[in-house]
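Right, I'll just put the structure down here and ask away after.
Entry: subunit A
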Amino acid sequence: MAAILHIRDLTKQFGGLTAVDAVSFSVPEGGIVGLIGPNGAGKTTIFNLITGIYRPTSGSIEYRGKSIVGLEPFRIADMGITRTFQNIRLFKNLSVFDNVLTACHLSANYSFAEAILRLPRFRAQEKHLTAKAEELLGIMNLSDYRDLIANNLPYGLQRRLEIVRALALNPKLLLLDEPAAGMNPDETEQLMRLIVRIRDDFGLSVLVIEHHMDLIMGVCEHIVVLNFGEKIAEGSADEISKNAQVIEAYLGTSEEAVDA
Partner candidate 1 sequence: MKKVLFAALAVALVLAGCGGGGDSNVIKVGWLGALTGDQAVWGENELNTVKMLFEEYNAAGGIEVGGKKYQFEVIGYDNKGDAQESVNVTKRLTGQDKVVAIIGPNASGNAIPMAPILEQAKVPDIATVATNPKVTVQDGKVKPYNFRVCFIDPYQGAVAAGFAYDKLNARTAAVLYDVSDDYSQGLREFFKINFEKKGGTIVADESFNSGDVDFRPQLSKIKAANPDVIFMPYFFKEVALSANQARDLGINATLLGGDGWPSDQLISMGGKAVEGSYFVNHLDYADPAVQDFKSRYKAKYGKETELNGFLAHDAVLVFVEGLKKAGKPNGEAIAKALEGIDVQGITGRIHISPETHNPEGKDAAILKIVNGQYIFQEKYAAQ
Partner candidate 2 sequence: MLEVKNLHVAYGGIRALKGISLSVQKGEIVTIIGANGAGKSTLLNTISGFLKPVRGSVLYKGKVLPRRPDLIVKSGICHVPEGRLIFANLSLEDNLLLGAYLRNDRKAIQSDLEKVYQLFPRLKERRAQRAGTLSGGEQQMLAMGRALMTNGELILMDEPSLGLAPLLVQTVFDIIEQFRGLGKTILLVEQNAFKALQLADRAYILEQGRIVKEGPARELARDPAIKAAYLGSRSRGGGG
């Protein structure tokens, strides 16, 4: 499988602090890759680097063979990389539908004048956008909440809406930042199924940060472990869970496994 995302020697320094230190890994086309590590290990920083919110100090990020370093976030999104946020960032005062509709904008290209004068192309494309947004909501079981203001949505559904909004961009690579945070095992399980399903249905590749080991171990085909900005391990779920360094830095000796 060809890699959709290829990161090499990625380094980011804030002042004197090295948040990400020469990290390399790749995400295969159609794969689900997990990114784990203790708090402050630099996981979210890597997301910010990939999506163009931060500029790397050094190193390269290649998406489908092309470097995306230095591009503006919206260009990167335009190319097919999008993400969700650790602390959900929805368009809070807009309805669920409008959240998705707004994100569909890349599927239309009518001009300004066409919009102001409501010319046929504007109307045709708007119709298409509306249909697309409705469809996405339908697929993700959010149609019932179509007109609810996003802020009034229950927490779990807000997370789901954020994913729908990301999907509205027709991404090829989806970055999920702690999608299961604050979810109980039941909800986490649903989320796992959802991630696999959207990967299959939308033909995506997924990179996910998560602390819920169930989720990581359950859906990730490949896992990258960070500690203090450095990559300390990489491999399949099995390999990772047996890796002594990972256990020491991250997993801990899990007495609970015995108990359960």
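Candidates were picked such that all candidates are chains of the complex that A comes from, given by their letters.
In the analysis below, a contact is a pair of C-beta atoms (placed from the backbone, for glycine too) under 8 Å apart; a residue touches a chain by one contact, two chains touch by 3 or more; residues count from 1.
Computed from a predicted structure; not experimentally measured.
Every option in 1 or 2 comes from this complex, but the candidate touching subunit A is 2. Of all the residues in subunit A, the ones that touch candidate 2 in their complex are 17, 36-41, 86, 152, 154-156, 178, 181-189, 211, 213-214, 217-218, 237-238, 241, 247, 249-252, 254, 256-257, 259-260.
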